[in-house]
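Please read the structure below before turning to the comments.
The complex appears here without one of its protein chains, the remainder shown in place.
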Amino acid sequence: MNSFGNIFRLTSFGESHGAAIGGVIDGCPAGITLDLDLIQAELDRRKPGQSRLTTARHESDCVELLSGILDAEASIPESESGKLKVTTGTPIGFIVRNADHHSSDYDSLRDVFRPSHADYTYFTKYGIRDHRGGGRSSARETIARVVAGAIAKQALRQVGIEVRAWTAQVGEIACSRDWTKLDLDLTESNAVRCPDLQVAKQMEELILRVKSDGDTIGGVVTCVVTGCPVGLGEPVFGKLHAQLGAAMLSINAAKGFEYGEGFDGVAQRGSQQNDIFVNDSDGIHTLTNHSGGIQGGISNGQPITFRVAFKPVATLLQSQPTVDIHGTPTTVNPKGRHDPCVLPRAVPIVEAMAAMTILDAYLLNQTVRLQQ
Amino acid sequence: MNSFGNIFRLTSFGESHGAAIGGVIDGCPAGITLDLDLIQAELDRRKPGQSRLTTARHESDCVELLSGILDAEASIPESESGKLKVTTGTPIGFIVRNADHHSSDYDSLRDVFRPSHADYTYFTKYGIRDHRGGGRSSARETIARVVAGAIAKQALRQVGIEVRAWTAQVGEIACSRDWTKLDLDLTESNAVRCPDLQVAKQMEELILRVKSDGDTIGGVVTCVVTGCPVGLGEPVFGKLHAQLGAAMLSINAAKGFEYGEGFDGVAQRGSQQNDIFVNDSDGIHTLTNHSGGIQGGISNGQPITFRVAFKPVATLLQSQPTVDIHGTPTTVNPKGRHDPCVLPRAVPIVEAMAAMTILDAYLLNQTVRLQQ
Amino acid sequence: MNSFGNIFRLTSFGESHGAAIGGVIDGCPAGITLDLDLIQAELDRRKPGQSRLTTARHESDCVELLSGILDAEASIPESESGKLKVTTGTPIGFIVRNADHHSSDYDSLRDVFRPSHADYTYFTKYGIRDHRGGGRSSARETIARVVAGAIAKQALRQVGIEVRAWTAQVGEIACSRDWTKLDLDLTESNAVRCPDLQVAKQMEELILRVKSDGDTIGGVVTCVVTGCPVGLGEPVFGKLHAQLGAAMLSINAAKGFEYGEGFDGVAQRGSQQNDIFVNDSDGIHTLTNHSGGIQGGISNGQPITFRVAFKPVATLLQSQPTVDIHGTPTTVNPKGRHDPCVLPRAVPIVEAMAAMTILDAYLLNQTVRLQQ
Partner (left out) sequence: MNSFGNIFRLTSFGESHGAAIGGVIDGCPAGITLDLDLIQAELDRRKPGQSRLTTARHESDCVELLSGILDAEASIPESESGKLKVTTGTPIGFIVRNADHHSSDYDSLRDVFRPSHADYTYFTKYGIRDHRGGGRSSARETIARVVAGAIAKQALRQVGIEVRAWTAQVGEIACSRDWTKLDLDLTESNAVRCPDLQVAKQMEELILRVKSDGDTIGGVVTCVVTGCPVGLGEPVFGKLHAQLGAAMLSINAAKGFEYGEGFDGVAQRGSQQNDIFVNDSDGIHTLTNHSGGIQGGISNGQPITFRVAFKPVATLLQSQPTVDIHGTPTTVNPKGRHDPCVLPRAVPIVEAMAAMTILDAYLLNQTVRLQQ
């Protein structure tokens, strides 16, 4: 259950303070040109220490690809750069060494169940756990997702599909403008990753205020996938939005998923929410997109839109009562460095999971007809 | 992709107006006593024609179990009733014959893409589709889920786990009381399946009003799983809520999933939302349950709580513009009999999917330690 | 574990003396034209009572396809026959009702462990078993395989791939001629299904002699797949011959699998066994086919050749000592009607499993490159 995907499939491993985080990407199509700098760039978007909004922890997070690629020039003579690689169709193994361990920060937590963390459930399930930095339940685990997602993104780009996410809400401060009115290129222009700059400023202020209280705050990421052909997704249990939902809900701190009109749409009537088909110079398409680009579990060619809710980070810079593994009452006084708000760093992870899900569905859809 | 689950695994088949709907349940543990009447009772909860709130279509929906069970008396001599069966550990095949076909109702729809239905996406994906009653995208497909869920429920009951769902919202009418204050035994006492009788009455009125407008309306189902041991769910991609989310989002018309505090919780601070551990006569447990019974993707022994958003049914008793498979503009004038609101009938389906997911996680958790 | 295949995937169910044997075929490509008579014809090849060489048990074994197909004329106007159907890409559910039960034949076996049958292992594993006719371990289970295989065969034929098997050995009587020297159209001309008519006659005599002794005898089936493109199979754990081996070894009474030179080839030197590549009017191909059409786990365009060993049937028309479920010594005096030799009826089953395996590999291979 540390694997994700059917055809394009990531299997990940690694604890926060172990030797390395890594993974294996199986089923990546052969012949995809990869720019390694773009993989590293995604890791940099995810890494801590980018701004005052995120943890001060520094991690270099350099990925080493161990297999499954060749120098592009070897196979594609016209390649201009030594940084370009090409996939060979064999599994891509990779590792990111852990560094900047402050493992001793966690000594006091060895036997303590931190509130709303996975300490108690892991310990009870397995009878043993790596307490340092959350072990396997640490958000460092998402490094493997971002690497695989960065590769999936490059493959998708070759068939015209783009995945873009941004911070749409922090606490009660929400970006209420329709995404088609936003300039998504502005997302990376601010630390909170919200393309509405006015809202972004308010979000930043809120996060800093919450941080100075030693507290944390939640939020919502919106994601849009454009350029999807009609036909991705499977009709029943593998509905495209069910796969996207599973992908998003598997991210640390995710508490909800909705697509199209989502929860708000339940108050509407069918006559308001149905998307009418027309046929014009763009071919058959819907006039509106209340469906969020998916009908009957299958992409309909419109942009796929969904939202992911993230809870406030459980680690507070406050003292909290709890019990230890013996059931004895104690107090948690965390010394680790943590994010006051997961949202800015969640954006690239949402994109990564979406890219993997869409690429997987794309490849599976290639099996729907028998090809000569 | 017509299979669901890892160990306890349903594979389903069947179109709305084909010969039968059915499925195969693989991985059902041996030795589970099954009361066939309870399976039929769940099917009856799901079937149309139960009240004025649902479609007038009548379907007998009698399930025939074809394999995988034996008379309980053969193996359990003390059994009192011929209706009791026992599972043998081999796959349970079953069918429900389709009847009351008004296939001719659909003749006019043969080449038409109904708005916000799966007609267009299926046709484009497969190049062919069974247009009668939605074919495979019909909600009749959920019959297989309810049968498998009814079996899962009986297995779970044998280890003390109960799954209960109800209609929590229809349109803007919501049941706002905390579930622990509700008498869930009242759920089945009214046609809309809301245990808050006053709210139920308002919901019924709203549905009838919408119906008389030839329109439809959405809503929310809440589900609670009690009696779960600590340890169900897998840490990373197989988080228990990710599996529940995928299960729920695979139900027709589902648009969103949230657990614990869900989307509303994003506005809270960590200090409000953390669940503090205590150790008292009940052992180690949390004082509150903002986490919704799941921490780090693993059940923590508290009730698991989640909500599922359903959109308004796409089939209206109104004329709607659209195009046909040739792209020619046309009009949809549906003659089929349809639900004005999916909620009452969605309740048993949500329970069924939850029961399958939890049983599957329970069985997978039995592999976490090597047993002598 | 009652499922077989990755993309084209059969899930089967049913006990020998239960209500029905059946299955669900998921992942069958859309748009495959199916002749239902050809499916029934394969079932007829498998069914008992075809000749004096097989059991006298009569089974009509009529398959009912319940979903996943439409009348071909609906979608392919030029179709000439009402018997032609076309697949829709949705799962194909099917059942074959059990009939001609002589369940009382098995009353005396309720608590008895028949030698070299699955009685003891099933009972110990599950704590319960359906003793009638072997229950799930009966060879009637292969009905589902033959139905799915007959569909796979028709799909494969549309891309030029043919699967043909025959009885190559019964007891010590072997057909030693190279398969390229045989007229495989003669396979169905005799009851034992051996295309070498002289050898077939000796095999028949041996089977009748063994039968008159109340005994049974084993044998070998050879299978050849022609028309395979280069590229089927996955490099490491999913090597094409590993998948074929798993398929064949899952057939009742199978004891061994080999491809190419197989076990005999171990005594050869590399210089004898290497297949030299040449490039002539047929393009690049090997001069010889010691590899059996597979190199590095991937088909190389040559005919795929393999052999499957079947043990003598365990049910004898002789009295045998054994113990019952209480460990008490007893005697087995079988009254059921059984085959003296499984080989003639194993031929269509080997073909069915091979067809499913090859089609599955064919479809999976369609995901190796990203298609625009």
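Should a chain be cited, it is by its letter among A, B and C, assigned in written order, with residues numbered from 1 in that chain.
Note that contacts are C-beta pairs under 8 Å (C-beta built on N, C-alpha and C of every residue); 3 or more make two chains touch, one makes a residue touch a chain.
This one's a predicted model, so the numbers in the text were calculated from it and none came from an experiment.
Check A:46, A:114, A:136 or A:269 against the missing chain and you find that the one touching it is A:136.
Only one residue from C:84, C:159 or C:242 touches the chain missing from this view: C:242. Among C:97, C:157, C:201 or C:369, only C:369 touches the chain that is left out of the view. Considering the whole complex, the residue from C:40, C:108 or C:322 that touches the absent chain is C:322. Considering C:16, C:54, C:87 or C:137, the position touching the chain not shown turns out to be C:137 (whole complex). Summarising the interface, chain C meets the missing chain with residues 1-4, 6, 12, 113, 115-118, 120-122, 124-127, 136-137, 141, 169, 171-172, 210, 213, 215-220, 230-231, 233-239, 241-243, 245-247, 249-250, 255-263, 265-279, 283-284, 286, 290-292, 295-300, 309-316, 318, 320-323, 327-329, 364-365, 368-369.
Against the chain not displayed here, chain A makes contact via residues 1-3, 9, 11-15, 18-24, 26-27, 30-31, 64-68, 70, 75, 86, 88-93, 95, 125-130, 135-136.
Panel shows chain B; residues 7, 27, 29-32, 89-90, 155, 158-159, 235, 362-364, 366-372 of it touch the chain omitted from the view.
Just so it is clear, only the chains that are shown with their structure count from here on.
Rotation relating chain A to chain B, from a C-alpha superposition: 180°, rounded in steps of 5. Counting every residue number used by either copy at the chain B-chain C contact, over half are found in both chains. Centre-to-centre separation between chain A and chain B, using Cα means, comes to 27 Å. Remark: chain B and chain C have CA centroids separated by 38 Å (rounded to whole angstrom).
Touching two or more other chains at once are residues 235, 364, 368-369 of chain A.
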